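Mind looking over this structure? Questions follow.
Removed: one protein chain of the complex. Kept in place: all other protein chains.
Our next item is chain A:
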């Protein structure tokens, strides 16, 4: 095995082009588990932790793929509340100190905590190779269980995510708060100025996925111009449509039926929280 240690992104892309079999490693929270358990023996590891621009962000936002969860929580929470909420549910303090959104995307596990937020918030994934840069909308990024749209010579460089334009919420079901792989998860983003809603489910289908019908229903049912308290019937229907968007399986973490049920509950609750935030905002402005 080779251990490749590029100091710049250009160098990393050259290495990935000449060694497409090299496995990128940043926080190591997925890759090292596979190595420790001998589930994977790659020809080379490509250490990305020495490349400064991967762990930076710029306005807009363009968040480097190597920014650890802890910095998203502590420094980007005001601009990206949904992503910060999901980041808070990742592993433990030690894991959040190392793990990155880039790694979540690279692993592309259906249970990855940040995926529903990225989908609900219209994130765009920036991938690069010596051939150039590609911008992949999150909705086109996840191709199958642990499969993504990244080509063998490409690296995930950054996530583009606009600062929240309205309330965002995230919810996740697990047996305890820490160190839990999601049984299922849900994210919602409201875009009041555009009369639009983003909603996505995690760990409830072969890939994380948007709940399009639920989004459309809610956008037409909500009155963003003069928000009133939500009708129970709207919450119920939204939950039902979110649940219907999922195609979960029975596995060790939960049954398909439970996941469907839990998604409807999470969808209702997070909608309630997000809408309340909007109502409180209106009141504060008045």
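Here are a few things to note about the model shown:
To be clear about the criterion, contacts are C-beta pairs under 8 Å (C-beta built on N, C-alpha and C of every residue); 3 or more make two chains touch, one makes a residue touch a chain; residues count from 1.
Definition applied: contacts and distances are computed from a predicted model.
According to its UniProt record, the chain left out of view corresponds to "(2Fe-2S)-binding protein" among "(2Fe-2S)-binding protein", "ABC-2 family transporter protein", "5-oxoprolinase/urea amidolyase family protein" or "FeS cluster assembly protein SufB". Interface note for the absent chain: among A:178, A:212, A:231 or A:257, the touching residue is A:178.
Of the listed positions A:91, A:110 or A:166, the one in contact with the omitted chain in the full complex is A:91. The residue from A:27, A:64, A:82 or A:167 that touches the chain not shown here is A:27.
Looking at chain A, the residues touching the absent chain are 1-3, 5, 25, 27-29, 31-33, 35-37, 41-42, 44-45, 47, 49, 91-95, 97-98, 177-179.
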